[in-house]
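Here we show just some of the chains, and they stay where they sit in the whole.
As written, the chain order gives the labels A and B, with residue 1 at the start of each chain.
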Amino acid sequence: MIIIMEPSASKENIKRVVDVLTEHEFRVIVNQGEIHTVIDAFGDKTSITPGRISALQGVKEVKIIREPFRLASRDRKQEDTVIEFENGVKIGGANKPVMMVGPCSVESDYEGLRQVAFAAKEMGCEFLRGGAFKPRTSPYDFQGFEEKALKYLKQASEETGLLTVTEVMDSADLELICDYVDVVQIGARNMQNFKLLKAVGKCSKPVILKRGLSSTIREFLLAAEHIMYNGNENVILCERGIRSFDSTFTRNVMDIASIPVIKKYSHLPIIADPSHGTGQRYLIEPMTKAGLIVGADGVMIEVHHDPENALSDGKQSLPIPMFKDMMTRVNSMMEHLHYEKNCLSANVD
Amino acid sequence: MIIIMEPSASKENIKRVVDVLTEHEFRVIVNQGEIHTVIDAFGDKTSITPGRISALQGVKEVKIIREPFRLASRDRKQEDTVIEFENGVKIGGANKPVMMVGPCSVESDYEGLRQVAFAAKEMGCEFLRGGAFKPRTSPYDFQGFEEKALKYLKQASEETGLLTVTEVMDSADLELICDYVDVVQIGARNMQNFKLLKAVGKCSKPVILKRGLSSTIREFLLAAEHIMYNGNENVILCERGIRSFDSTFTRNVMDIASIPVIKKYSHLPIIADPSHGTGQRYLIEPMTKAGLIVGADGVMIEVHHDPENALSDGKQSLPIPMFKDMMTRVNSMMEHLHYEKNCLSANVD
């Protein structure tokens, strides 16, 4: 790390910083400038945090040199992580991007979910998604059908062969959820619920980790690091839009560039969620394509058999005919996409 | 609620909106403009969410008229909520603002905490705060001493008579925590951890709820609503800075105006946290005063017996002498402050 001292820092202040660093077995170089003194320290950052150094007197700023995520870092692992399922579906690397579709919430009646699942199957999608436990801003909103919904997902999976995804909100529910689905999801509002990250880190199913509403890319990768550090390396990142100053026309701003940025710094697969990323039905198709063309390993979208009566997120859910129509064009695009190893974007030809 | 239809909405679209609303026993008025049709609907919003309506075809936008928080709303309860503790300390209303001080993390040695507790007591503070379970962005950072830390807090409380506060990160730890401390705290990163909100809603201790990093005021009050809805009306809100585009000089932007805004719309007490709000030692004093002058019911600050060796947040922690020095001036200011019922700011004279 690099330590920039205040212009007013005394010799004692500087000596103290050097002493603390050498105690922790850092190699230290002190460079005295006209105004500021700069201290370069090379060593094992796990032995002392930058925060410890920045608390020392006379320290203006501590700058880390190396990204703080390790397991998630491409420095550690050059090749793309590929997650493979029993039925042969693969996420990541040079594989065809996967499609994860389904209603925001699984609803009281199985029939709707079945319709969506068969439409998804028909259009070549690999995953059925649906909420069983719902995080809701207001306590007065619908909170999910819990186990009943999990059973419906399982049933639809058995009928269609689709893999399934659902969100986990509490470590207490994790075991139950893992009995029913193939992939568990951590929602944006729980991206820094560290107890939950630890819990899914200990579970055997792959985890979709959604980017927090105002999470930086570094924090996002550190949240993945929490899961990996606890033993689960099968993390799928998901860009789902960030909060900005303008929510008049879109619910969030979808940070499409984060996809190639993350591909550069991490080996983990990353998918795009244009439904939450924009909150608008008419933007799902263009933003799905944008995600794919910059190299996303998959796309997650909300599809509902009857969006007008959806218990949540109806506004951004595609009705089945609109979904099929879009998938025809998206499938045609995917046939022309060419991914190359470590390439940051897809090519069309 | 008010429904603005698209210019392209058909008569059938409009009829459908009206039908859905009347089914749910809303009183409906349709106003046809030159370009847009506007539908005013008056009724019980719990019977149908705005999201359901916005999913109907031809709907451009749904605007809520009434704030969605109810239990937390000043419309429901005009007088300020006052939380009273067994030792007579009160938070809220026209009472003298409370001071909550202590280290970010309780550390391995009791002596440091004891020193801070006695300094706090000496300066007239009411609460000792300290982290036992720590939310940390990186898995490589210190995670807290858990029960050992809780015991230290209890011991310091017994020696000084101070009330105690600590953060809860998982509902599984809540019972344990409630055995040791007087107030539980929900951290910013868990503000929308709805399972945890529900759990503290069922507990008997007052709850400090910190505003999320990019939480709107409405979402903040709805998070409080979750706690109240589950049975616990003793919620203390805490403004601790929000994320902005500039973190060069301060860690967050402290939204001082949110304090009088919340006082206007809610009866709940609200405190200020300038330590997290700014992340800079030299800003604690001015921002403490700013919080108090706009009407905060208390201030929470990080004080450490040896910030240079703090296991977390050393940079923003006040050393004991600097804390005492500041408290002399803050206490003198508080003597001149006059709060009046429902007044949005304090007066000095």
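Note that contacts are C-beta pairs under 8 Å (C-beta built on N, C-alpha and C of every residue); 3 or more make two chains touch, one makes a residue touch a chain.
The structure presented is a predicted model; accordingly, all values stated were derived computationally and were not measured.
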| item | value |
| --- | --- |
| Copy count for the complete homomeric assembly [2 present here] | 4 |
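Just so we're on the same page, only the chains that are shown with their structure count from here on.
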| item | value |
| --- | --- |
| Angle of the C-alpha superposing rotation, chain A to chain B, to the nearest 5 degrees | 180 |
| Chain centre separation in whole Å, for chain B relative to chain A (CA means) | 27 |
| Complex contact set, residues of chain A against chain B | 16, 45-46, 49, 51-52, 54-57, 68-69, 135-142, 169-172, 189-190, 192-195, 213-214, 219, 222, 225-226, 229-230, 243, 307-315, 317 |
